[in-house]
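With one protein chain withheld, the remaining protein chains of the complex are depicted in position.
Presenting subunit A:
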Amino acid sequence: MILMPRKAEAMRAGTPKDAGAGSPEIEIRDLHKSFGDNQVLRGIDLEVDAGEVVCVIGPSGSGKSTLLRCVNLLEEPTSGKVFVGGTEVTDLDVDIDAVRRRIGMVFQQFNLFPHLTATENLTLPQRRVLGRGKAEAAETAARNLERVGLAAKADAYPAQLSGGQQQRVAIARALAMGPEVMLFDEPTSALDPELVGDVLAVMRRLAQEGMTMMVVTHEMSFAREVADRVVFMDGGVIVEQGPPAQVVGDPQHERTRHFLNRILDPAAAEPEEPTGE
């Protein structure tokens, strides 16, 4: 187990590249993103400190996924800057593959490689991308499958696993690369309700271990318990942000209140559609 120290110490530990103490792990400055005429992000400023867990909430289509995807450049921002661990990822000269190695991403649809076993899903990227040897990759894979409670499923193919197990393998796959930051895009939205808990438990433990996390989620109880900060987005801007007790418990803006009423009252809640996937 790579047991990172608890949160406060982890923040100090920071990252190898992040020498300057106090500089945020993720820094987003005046980020804009348009798809044709569709302005999806309209000026986002956000900082995430090392070891911090930020939950991003907001209605469908508000640009949450796009924001997350701009952090590891799966989408190219129209304008603005993004820094991860002190490196400007939006710099045209940056080696984006090298940057992405430091950023783990977990998708709503898991996106495990279906032709590989759980172990192979973890070893292939380590070997091909990080150039790790067979033994080291296998050892790291075993350790990380253990970490998400799936050591017993090491040789199973994704199709033989439940959605919750697949998502935990996907988390282990990202962790095996040793990322400084983890991005989660609605990791439990595609799961049957009874499988959500296992995935959230893994994420909760990861947060306790001091991982820097940006989590797009509709799980308000998770946000309230685990997040250091909750960010509410609507229409491509951050409407309000702050500690969960404030944003979820006592929202200041009408739009936030409206959204939370809908999401917390199951009768009024509309099923969220997967967008842009």
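Basically, a residue touches a chain if its C-beta (ideal position, glycine included) is under 8 Å from a C-beta of that chain, and two chains touch if they have at least 3 such contacts; residues count from 1.
To be clear about the criterion, contacts and distances are computed from a predicted model.
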Just by its UniProt name, which of "ParA family protein", "ABC transmembrane type-1 domain-containing protein", "Carrier domain-containing protein" or "cysteine desulfurase" is the chain not shown in this complex?
"ABC transmembrane type-1 domain-containing protein"
Residue among A:Ile26, A:Ala141 or A:Ala174 touching the omitted chain
A:Ala174
Of A:Arg100, A:Arg168 or A:Arg229, the one touching the omitted chain in the full complex:
A:Arg100
Please output the residues of subunit A touching the missing chain, sorted low to high.
72, 74, 97-98, 100-101, 103-105, 107, 109, 111-115, 124-125, 128-130, 170, 173-174, 177, 277
